[in-house]
Structure formats: C-alpha cells, structure tokens
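Selected chains only, in their assembly positions.
Which chain is which? They are A, B and C, in the order written, and residues in each are numbered from 1.
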C-alpha cells in the first residue's frame, strides 16, 4: 500500500486582503512512513501549508487528498483532525485547560472516549514522554520547553497516524532539544517538521523539502 | 440583549444616560491610571464574548459574561462595559449611541450588584464559592433581562409582550452563563488567582 | 467627508441621534433618513458592506415586526387565524424602524469613518474624562490582541477534534477557552504596556495625523445646524400620529 498520505493538487491560496497569493498551482505529496523536513525562508508559507492540510485555512482552488480521501468541507476535515496531529509554532496557543492532565485528556474525550479511558490514555502518553508527575501542574505556568513537550503529549494522546510539527525547537535550550530528538526517533508514525535549524533536521529526518509558492522541491543532500 | 436605536422613549433614554453617568463616575474614581490596561483588556473581553456562540440545543446563544465582569471589576464594570458597548456601536452598529446609557445600565448594574452580593461567598473555599460563581452568572443575566424588560415597559404598555418574550429568551442563556461563569471562576482561581483580587479587597 | 474635523462630526452625529430618538412623527425621521443617506453617499463607503451591516443590525427590529403589530392595541386591519394586526401597531413599528435606521446610517457615515485613535483624541478635546479616553484607546488596541488569541485558541480546539454540542463537556471547554483567553490577554496586555513604557510612553497618545479646525469644518457644522433646526421645526409642526 503505497498510496500517498497527503496529496495537494494545484492549490491556490491567498490570505484575504493580501496583495499576492502565498501559493499558486502548488503541488505536494507525502508518502507513508516518511519523515520529512520542510524548510524555506520566513514568510514562504510553511505554516500556511500545515494549516491548509488541517483545514484551518481553505484553498481558493485545487484539491486536497488525505489518506486517499478528497477533503473539501469542514465535515471531511473533522475526520482528518482525528488522524493527523499538529504541533503549533507557538506552544502557548496549543494549551488551554487549567491542568496538564485535563489538557491531554481533552483530545480523547472529543474522540468519544469515556472519561476514565481518556485519563488512562493521558497518563500513558505522559509516561512515554517522561512527563511523570506533571498531572496537576498548571499548563500556563510551565517553562517554554515543558510547554512544548506537553503540547506534543496532547497531540500524541489522540493516537494520530501522521504528525505535523511547526518549528518545534524555537526558543528551546540544548537539553530540551536533545530530549525532543530522542522522542521523535522513538515514534513509528510518519511526520513532517518545519524548522530553520539544519542541525535539528539532520538528527530527525532523512529528507528535506524547500517550500516555494509553486511546489515543494526535494533537496538532494 | 442590546436594545436598538429609536425604540425607547426620551424619558427612559435620559434616565438611563443619567444613571450610566453616575455609575461611570464612581467606576472611574476607583480606577487607577496603572490599572487602565488591565481594565481595558477585560473591556475587550466583554466585546469579544458577544462573538462567541455556544450551542443551546438546536439554537445558539452568545456569551454575555456580565456577572463575571462584575466579579472581576466591581464598580469599574461600568466604564469597562460602557467602552465595550460604545465600540460595538461604532464598529458593528450593535446597540447605538442614544441607547448607550440604557444598555450600559442594563449590563453593568447587575454586574455591580453581583459583585457586592456574592463577594463574601466567593472568598470562601470549595462548594460555597462554586455555588456563588454559578449564581453570579445566573443573576447577572436575570437582572439584565429584568432591566431590559423594565426599560421597554416604561416606554409604553405596548411593549408588554415584547418584554415578556425578551425575558423568556433570557432563561436558557441564564443557565449557560451560570455554568460557564462557574468554570471560568475555578480556572482563574487555579491558574491566576491575582486576577480575582478585587473580591478580597 | 473624511477630511472633516472629527470633533464637528461627533457633535453633529450626537445631536442628530438625540433628535431622531425623541421624534414622534413620521416627517422628521423621513427627512432625517434622507439627510443621513446624503451623508452616506458623500462618505463613499462600499455599499455592499453597509447593507450587510444594516441587515445585521436590524435583527431586533425584525423581531419587533413579528410581535408589536400583533399586540399593539388599536383598530384591527388584518386577520390571520387567531392573530390580528392593528393599524397603530404597524404605524408604530414602522416609525421605530425609520428612526433606528436614520440614526444608524448617520452614525456609519459620520462617526464610523473616524479612526478610533483620532476619536479618542477628539473625545479628549471635547472634555470627556481623561481616564475614559485612555480606556477607550487601550481597549481598542487590545481588541486585535484579543481577537488574534481567540482565533488561535479556537484552532487549537479544532485540531483536537472538538465539536460543539449541548453538553457539559462543551460548556466546560468554552469556559476554559474564555478563561485562558482572559489570562493570556491579561498578561499580554501587561507586556504590551511594558513595551510602550520602554518606548517612552508617559500617558499621552500622539497621532501622526493632526487635525485643526478649518473653514470647511465651520461650514459643515453651520449647515448641519441649519438642517437640524429644520428637522426640529418639522417635528414641532407635525402632529403626533399615534
């Protein structure tokens, strides 16, 4: 089964009121099991690309196919969001429950799991990321690095089949970066990482793509 | 519920404006210069709350949160709500200029009443504080609905049925506001107790 | 229209709104509506947006149309099953609709075209309390902050499969959303204020646009006063319809 996980065909997208489009006739493909790095200068549209895949933004033209299904309407994306996890560029934007445990259990609850099971899943995920003892910590008061890790836990708790990470290392110190590399290496799902740090990408992905307004060009290293 | 321009009688408009001026004067007196940015953010919150739609069965309602505003601001809820309504009137033309006084009073007076009525209970721990927060949300909307109805009926007996319907529409909102105010209060108490200082002063 | 001094425009709009709100006959509001429409035409605003605005704002008025004509005491002119509409009710609701829209259109044309920062300054010049003007300006600044944070948090809920329903989980989630929004915006407001202090802010807002009272402002206010006096005269001459 070598059907691509994500396919974007001839996507056109412009922010309302912006003078020029971010994407025009944009094409992109992600194959199963791949670990891909996305690079490109500031403002080239990397975040926009991830938000298009999650249905947080809608293209003005073109089609998006995810897991072999064309997605168009809000309803289609509801399913996509069950299977694809997105880590925001800014961890502050991702956490909104008072305590860590509640925040991690939020996703499973939305998936219809009963509370006891949701808590069970949350605890297991925390264990896996070495977040033991954080259950009742207030999310708002965590340090930058801890917030990133908890955000990752909230996403992983939904057991996604694909992970999108938007600049996971910005503002993190060396130690936390190493921990993140370690965690990512232990995952057995496909993921895509946006990053400006070549060093971090070298440790986590095998291929990198350069995002342009028209396509996503593989870089041969 | 905003009342639009051109509905109320001059006497009601004038009375509302006068009360609003008094309330704002007291509120401004209690407002320090350093506190302005913080009150402004709550004012902005009140503005944006009316854009958040929550489902109530098949229909939707938008949040008002005037009970919460009272709990956080006390008398300062008057200027905060006035500014929020003024901006709504300017940017979206919700409500209006001549009804600004009346609308401010219908929203802010319940806020201040809630503040003084539930302050003592809110200071306590556990169940009593939670119940008081719930009651705060309910009372805020209930009084607000009653005041709107009063404004309409004083304008003319013809508005009797309209006023009844307005009150009826407030009932589901009341319960939701209660629940939401309760959860917000618990959240703030846990995450940022400094924001609740007003009730301890 | 846009180059007029905001102080003149605010005063005129305010007086106009009050006059409309207290009028009891059809003539003055009709004339007022005409005047407001002229101002709107002069302001050259995108028509589509204005109409969308007016539709949204008239929701309370729509609601009145469904209730008032049926419940107002008077001569029945129309039957529909058990319901009946009265002439006085229709007349009264029509009057409210007219007044309301005249005021709103004038407001859109005169005041909504003034940038809020300028408005704050103008209010200050009109001797409104200092703290109130500051509060207005800060609130306006923070509206963007708030809206941005709101959208980000809504996205965060969406990507974790949140779908609003009528249940406790939904209400709790909305409450957390609102509370987190409050806390984050509260802190961000602090930091923005600190940033302003760092750049030498000491309690005065300066604007790159300065406005001064010019001849055309005098002419505008004179003309507006004459028009308002006319309206007042019409209102006084015309009998109460009801």
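The rule is simple: contacts are C-beta pairs under 8 Å (C-beta built on N, C-alpha and C of every residue); 3 or more make two chains touch, one makes a residue touch a chain.
Because the structure is predicted, anything quoted here is derived from the model rather than measured.
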Copies per chain type across the whole file come out as A x2, B x1, C x1
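Basically, only the chains that are shown with their structure count from here on.
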Higher number of C-beta pairs in contact (B-C or A-B) found for B-C
Rounded to the nearest Å, the gap between Cα centres of chain A and chain B is 39
For the pair chain B and chain C, the C-alpha centroid-to-centroid distance in angstrom is 18
Shared-interface residues of chain C (touching two or more other chains) are 176-177, 179-180, 183
Expected list for chain B, residues touching two or more other chains, is 187, 191-192
The residues of chain B that touch chain A in their complex are 186-187, 190-192
As the complex stands, chain A meets chain B at residues 98-99, 138, 140-141
Listed in rising order, chain B residues that touch chain C in their complex are 1-8, 10, 13, 24, 28, 31, 33, 36-45, 47-49, 51-52, 54-57, 63, 65, 79-80, 82-84, 86-87, 89-94, 96-99, 158-162, 165, 176, 179-184, 187-188, 191-192, 195
